[in-house]
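Part of the complex only, each chain left as placed.
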Amino acid sequence: MAALLRGSRSLLQRSNNHVDLTIVSRSMASKTPVGFIGLGNMGTPMALNLLKGGYPIIATDVFPESGKQLQDHGAQILDTPAEVADKADRIITMLPSSPNVIEAYTGPNGVLRKVKKGSLLIDSSTIDPSVAKEMALASEKMGAVFMDAPVSGGVGAASLAKLTFMVGGPEEEFTAAKELLGCMGHNALYCGKVGAGQAAKICNNMLLAIGMIGTAETMNLGLRLGLDPKLLTQVLNMSSGRCWSSDTYNPVPGVMEGVPSANNYLGGFGTMLMAKDLGLAQSTATDTKTPIPLGSLAHQLYRTMCARGYANKDFSSIFQFLREEESQ
Amino acid sequence: MAALLRGSRSLLQRSNNHVDLTIVSRSMASKTPVGFIGLGNMGTPMALNLLKGGYPIIATDVFPESGKQLQDHGAQILDTPAEVADKADRIITMLPSSPNVIEAYTGPNGVLRKVKKGSLLIDSSTIDPSVAKEMALASEKMGAVFMDAPVSGGVGAASLAKLTFMVGGPEEEFTAAKELLGCMGHNALYCGKVGAGQAAKICNNMLLAIGMIGTAETMNLGLRLGLDPKLLTQVLNMSSGRCWSSDTYNPVPGVMEGVPSANNYLGGFGTMLMAKDLGLAQSTATDTKTPIPLGSLAHQLYRTMCARGYANKDFSSIFQFLREEESQ
């Protein structure tokens, strides 16, 4: 029924962009089941928050045991994305990387095998924008709408429903998407057509990596020059050196509470994940012939850190990586 | 008379660090003449603000004509730093680089040839911290106190008395220094012993350069990926990519008003000056064996820009430098 409404709404929208029935149909539809594919560290708390928001959840994961926690809270766990698509016309995917997304949508048991016409497919994975565009095209052929909505924020923000979503796709579907995203985060930014969410995410994370390495180098240099790290942090944050890594997520142990640097770089956002995102930035920059000298060097440094045992530490551990060992 | 007081105060201080007569003697002394050496684009408005604050100014510059404007406002212009030191026991220097500072203090007509015992010498140039330490040592031998107090902020901030000073030197002299610095800026941060002001300045500017190049790369990549620059700026500033260069001094024309990118990169902080500061960061990092991969690459990029005709454009013109030319 919801699917039918969505379908007829789309027809209406095409004839008259100014009459937007989305909200009406969505509010009627809103408590119908939502599909969720990908139940990892991020996906599970996101799906739980949708449950809390009153949405029945029909979910799946390649590792069946990943669905246990969600099942205990009342979600229905199925075997494949195709089965989920058969039962829900709004589906969210949260997967590790591009190949997983391609498989989940276009694989032999993928969403698109059984997707209902008019379905809304939201991918919150961080992947190559060009893959997002391919998925959108493939979805459109089946009569479904695909949006990319990667997140800013980690496991903590996912649990607290404080994620930020950067959304790409048809603007007229943004309201519909926000209805669901609003259960899982406190912010959804519309960035442009499909792939734009991924583009914005990649850009943000590249600048984040540069700022973090820059902050680590700067703090280390200051220490070597005899400055107190708390004082230097204060100076930077009052001056033009200020950035998120200096004022919110300082990489030097002892400067701030409640950040990974205060906890031996455990938790947070792993170096391996940052290296992956920088790989995406590198690839899109190469494809578009865009020079990114610092972004590229940041990528190489995080990649080198992965090779030297830092893969699972928070990415602020670059401070530790660059620092002379105590004993030398 | 002030000099005598200062001298006796110093003696007292040496015998008893807890009895600090500074404030008393300073308030008595406060309207005695202040020396000012270096009357360039920064020095002249700084000296004018001291004049406005009620301090008689005795000044000099290697280019005599540089003193004209100050003279018109009532300052006394002398020929050499030595002559200034003969007539004023508080002296501020604002010079282009380390060799000029060395010459102004220890040269044949330098301050130290005639400096009075107990004089307070404040250097606001941006120089190598090790040179600041050398000057402090040489000054101490003559019975004078040397402090480094480099500034954050450009010609505009100098004119409006809105500079920030990062101050290094004996902590017990900080109050005395602030009396004068307060006429020229709205902020003075005590950073530690002599050289610490320079160290903090260098650290800040290195991180600033990294943040600026990173922002330029990121914005350019976003544009190539089809994002609107204002929207991308908004996303970054709400997320972990946020930095001073993204939220206060955006390098992309059309994103912000009142910044050099809105004015063809005129005004602001020149690429050549940034290259100089990064050279100081590079040298101190080399001396202290500190790895600064991004800081070092930022240095090389600004140096290359100087070689390619960008020397006098604002340092945010890195956006233009990295961007594919329209015609290609």
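Going in written order, the chains are labelled A and B, and every chain counts its residues from 1.
Following the convention adopted for this analysis, a contact is a pair of C-beta atoms (placed from the backbone, for glycine too) under 8 Å apart; a residue touches a chain by one contact, two chains touch by 3 or more.
Just so it is clear, the model here is predicted, and its values are computed rather than measured.
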Report the copy count for the entire assembly; 2 chains are displayed in place.
-> 4
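Keep in mind that, in the parts below, only the chains that are shown with their structure count from here on.
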Approximately how many whole Å separate the CA-defined centres of subunit A and subunit B?
-> 42
Taking the complex as given, what residues does subunit A use to touch subunit B?
-> 129, 152, 164, 166, 187, 189, 191-193, 195-196, 199-200, 202-208, 210-211, 213-215, 217-222, 224-228, 231-232, 234-236, 238-246, 248-249, 281, 284-285, 288-295, 297-298, 301, 322, 324
